[in-house]
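Apart from one protein chain that is not included, each protein chain of the complex appears where it belongs.
Labels for the chains are A, B and C, by order of writing; each one numbers its residues from 1.
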Amino acid sequence: MTTIEITYREAMRAAIRDALLRDDRVFLMGEDVGRYGGCFAVSLGLLEEFGPDRVRDTPLSESAFVGAGIGAALGGMRPIVEIMTVNFSMLALDQIVNNAATLLHMSGGQLNVPLVIRMTTGAGRQLAAQHSHSLEGWYAHIPGIRIVVPATLEDARGMLWAALRDPDPVLIFEPGALYPVKGELDASVREVDIDRAAVRRPGRDATIITYGATLQTSVAAAEQLADEGIDVEVIDLRTLRPLDDATFLDSVTRTHRAVVVDEGWRTGSISAEISARITEQAFFDLDAPVERVCSAEVPMPYPKHLEDAALPQQADIVAAVQRTTGDGR
Amino acid sequence: MTTIEITYREAMRAAIRDALLRDDRVFLMGEDVGRYGGCFAVSLGLLEEFGPDRVRDTPLSESAFVGAGIGAALGGMRPIVEIMTVNFSMLALDQIVNNAATLLHMSGGQLNVPLVIRMTTGAGRQLAAQHSHSLEGWYAHIPGIRIVVPATLEDARGMLWAALRDPDPVLIFEPGALYPVKGELDASVREVDIDRAAVRRPGRDATIITYGATLQTSVAAAEQLADEGIDVEVIDLRTLRPLDDATFLDSVTRTHRAVVVDEGWRTGSISAEISARITEQAFFDLDAPVERVCSAEVPMPYPKHLEDAALPQQADIVAAVQRTTGDGR
Amino acid sequence: MSAKHRQELLRQMLRIRRFEERCAELYSATKIRGFLHLYVGEEAVATGVIGALLPDEPIVSTYREHGHALARGVPMDAVMAEMYGRSTGCSRGRGGSMHLFDADRHFYGGNAIVGGGLPLAVGLGLADALRGAHRVTTCFFGDGAAAEGEFHESMNLATLWQLPVLFACENNQYAMGTALARSHAQTNLALRAASYGLPAWPVDGMDVLAVEDAAQRAVEIIRAGGGPVFLELRTYRFRAHSMYDPDRYRDKAEVEQWKQRDPIDILMARMRSDGELEDGDLEALDREVTEELARAVDAAEAGPWEPVEDLTRFVYSEQS
Partner (left out) sequence: MSAKHRQELLRQMLRIRRFEERCAELYSATKIRGFLHLYVGEEAVATGVIGALLPDEPIVSTYREHGHALARGVPMDAVMAEMYGRSTGCSRGRGGSMHLFDADRHFYGGNAIVGGGLPLAVGLGLADALRGAHRVTTCFFGDGAAAEGEFHESMNLATLWQLPVLFACENNQYAMGTALARSHAQTNLALRAASYGLPAWPVDGMDVLAVEDAAQRAVEIIRAGGGPVFLELRTYRFRAHSMYDPDRYRDKAEVEQWKQRDPIDILMARMRSDGELEDGDLEALDREVTEELARAVDAAEAGPWEPVEDLTRFVYSEQS
């Protein structure tokens, strides 16, 4: 297998370019995706290659261009709509919740919506209280849509095409902190499965269940714990809706201990759902209560020291695992 | 104590009228609250009594009039903003999440937002996929706002004034199915506490934790179970954010069994958060896994038989309690 | 315009009128539930506008859409069965009155979020523009919807991108209980719309011939690549907003005055004076419509329910 060195940003760009080349029903639409090159430079160069019809700059009209994406999907296209940042998606939520997620049902199965919406999520860049939230787990409450979060280069490269082949709306959340991350990627990756969670690190003593930006932090925590003789399995959920219970239940029934790590605000986070499902389906296999490591429940403050304090840190994860394995007491 | 016979709708109306009489900073604003008398007749007659400045009809502009409510609150008023139905609040979510919930923090404590937003929530009236959801538990994910759900006549009468005295934004979710419910109310009720959950029925064998429209269903289930010799405690959460853990934890540590009942879609519902908190704080007191009875994960279908099938029914609650007490096996 | 054509217009308006009147009865008889919004008084708008469209041209509508669905050719049986919530309904009974859909007939619903259909229509137009198709997508919405942010964003987007969209604003003077002048600072909606830089003009929405003529001209402009057009169709609903509405906010004299301009009477008068409507014609027409309606009600009554086991179908597509 030949590998290439690539950043997460470049992997996303390659995925979009690939989609534009493979299917002429595909087009990219959003604020500054064209002339500017994308707010985070993800679509840099694509306007020049594909032209303004297929790499389409929009006015600041989140509700209309997301709704137009739904309409274009109904009209036979395969739109990729980019919303710059998850906070701005609040302006388009009516279209996502009341139309994209419901049209198939309201129409009795007649109108599916093959739409992909991409947006940047998460903190870590000192962008403060209106640009830093992690709402992908919150979106996972909505029936009718699929939620995926690429945490690895392979998923950044391969999830988009899988999403475009899904007949229903798929939201791809890209942790902004990952864009500059560089690494080796199998050059042949074009599409990955988006139904299953993945075991990123096998282990016997406890299970960390996470996704997105906290995956690497969790793996690092696992390595640290390995030195202490605690062998931790790390699971990357990858798809937050529908959740792949089987993968994390299988793990927890083996390790008997679970820690859910999630950059969302703790209350009502996806980690609460995971915890509830483990309780419901593996209660008698648990040797310790399911732990959660989430973000502090605060609109993100600007200064680095407060932002760091608000986010799940490696030490927090290590401490949580130690509590479940009893070594923390 | 003198009691009056009153409907939930009339109790809400009395609360609004009372607030308009007590504090001239208070005004009611929303679509058709005036001339029409309120979409669900809650504000009927108030325009005639208080005039168009204080009972203010708005155009169909959810984002602007909710945002205007925030601005008016910053300007020293005590607005009550009505959004007809929870689904329409998606159009105002930017203002709620990015402004109302964050201004105090972004301003370093300078700008609190004493705003009350009322909206109708829930199903049961065959209003189908764009008028029937229960998103109050979803809103409970957002730091910076308070979420209350009056399930009783007393709370319908007394929560509004408490909300208006709160210096921060409070969202009041009114289950549409409760408006016609009639009963006896202590005529002296003006304000109720909005910090604590309430034990609506004491019991020893299991705890049902619920709120809103499913409270009565839960109490009915408890009565049915009593005949089978299962003595169930029923807790009404009342306030979904911030959650009053103490009340339900105290109950669960006594009964060792918990069933959370919630009209929201199951995945990522408030019931998941309750389950997770019980696991975290009372794991070793549990004799059975925490059960959840929620709505089916489907945009609400129109026909009655499907709507009923989608909603938590008394039989579902009874079965869940029986599972936790072992009698269901 | 041929007499036959006018008779067809009359027939369509009559079908809608009778259908709506019957729905009102069926609501009282609790056969139809939920919210029910009737189109009585506004028949000329759906009939005239949709009469100017080709059958494969997309329509996006509102929760007051029975008339649009019937005018587009969605079979009355399927529409009535939907009112009943039967699986023989045009949305398998899952949508009900507010959510009529018919993909084969390019009828995209049935949207109960005011203004929510506007961006969808822009997107359907965008898809056609990208594919070089020459269809016109029509979006029906009300005067109240024009106050929503989605209206502004959609008008700008469609005009900026010169998309083939006909914005058919049904100005029936009220948004629920809120009169136009209490919703809009600028009550001349055609004038406001023109500020986006697209052709926009007011039309007498009670005169089906005027409506059809305006729609024809609009569609020609759009098909010729002239970009979107906005029509303000001035009309009135003779009944309350919905079956929940006690209609306290309208003065009876105003309602009566508008009823003097009943679109069906106006067309019949024109036809009579032009000798296109003989004695007995109306009765014959009415009999025909009444029979169609009777068949539709019988079919709805006999229609099956979706099985409860299928509750969660159509949340996600069924992979075939």
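Methods note: a contact is a pair of C-beta atoms (placed from the backbone, for glycine too) under 8 Å apart; a residue touches a chain by one contact, two chains touch by 3 or more.
Remember, predicted model here, so these are calculated numbers, not experimental data.
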Request  = Identify the visible chains that the left-out chain touches across the whole complex.
outcome  = A, B, C
Listed residues A:Gly51, A:Pro202 or A:Pro303, member touching the removed chain = A:Pro303
Query = In the complete assembly, which of B:Cys39, B:Ala64, B:Leu127 or B:Ala213 touches the absent chain?
reply = B:Ala64
Request  = Among B:Ala72, B:Val260 or B:Ala310, choose the residue that contacts the chain missing from this document, as touch is defined above.
outcome  = B:Ala72
Message = One chain isn't shown here. Among A:Gly37, A:Gly203 or A:Gly268, which residue touches it?
response = A:Gly37
Note = Checked against the full complex, the residue among A:Ala129, A:Ile147, A:Ala206 or A:Val321 that touches the missing chain is A:Ala129
Note = Contacts from chain A to the absent chain lie at residues 31-32, 34-37, 39, 57, 59-64, 87-88, 91, 125-131, 296-299, 301-306, 309-310
Key: Touch residues of chain C, complete complex, unshown partner   = 147-153, 155-156, 159-160, 182-186, 191-192, 194-198
Key: Contact set of chain B toward the excluded chain (per top definition)   = 27, 53, 58-59, 61, 63-77, 79, 94-95, 98-99, 103-112, 143-144, 146, 167-168
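Keep this in mind: only the chains that are shown with their structure count from here on.
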Note = With centres defined as the mean of Cα atoms, the chain at greatest distance from chain B is chain C
Query = What is the distance in Å between the mean C-alpha positions of chain A and chain B?
reply = 30
Ask   = Could you say which residues in chain A touch two or more other chains, in rising order?
value = 63, 94, 98, 105-106, 143-144
Query = Touching two or more other chains, which residues of chain C qualify?
reply = 93-95, 99, 111, 113, 116, 149-150, 315
